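Just one protein chain is left out here, and the rest sit where they should.
Presenting subunit A:
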Amino acid sequence: MSDPEVRAEAAPAVARAKDKSPWNWLLFLPIVVPLLTPLFNHDSPRVGGFPMFYWLQLLFIVLGVTTTTVVYQMTKKRR
């Protein structure tokens, strides 16, 4: 993935300033959802012995990974 040669060849400064993307708003999802305690502050249903409080919060990690990956892919510099 790391390919220093294929760096954008000194594009004009103005072209670089296009970083704003509506996709960035998606990042607020994994910021807000893990803070909504009423959503997951329960013992049941248990999954594999884990109370909901624990398995759902561990599942939020997947939510975080998915959204940051999507936003990264959609905002990545076009080569």
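One rule holds for everything that comes next: a contact is a pair of C-beta atoms (placed from the backbone, for glycine too) under 8 Å apart; a residue touches a chain by one contact, two chains touch by 3 or more; residues count from 1.
Convention: contacts and distances are computed from a predicted model.
Per the UniProt record, the absent chain's protein name among "SSS family solute:Na+ symporter", "ABC transporter permease", "NfeD family protein" or "Polysulfide reductase NrfD" is "SSS family solute:Na+ symporter". With the whole complex as reference, residues 1-2, 4-5, 7-10, 13-14, 16-19, 24, 27-28, 30-31, 34-35, 37-38, 41-43, 46, 48-51, 53-54, 57-58, 60-61, 63-65, 67-69, 71-72, 75-77 of subunit A touch the missing chain.
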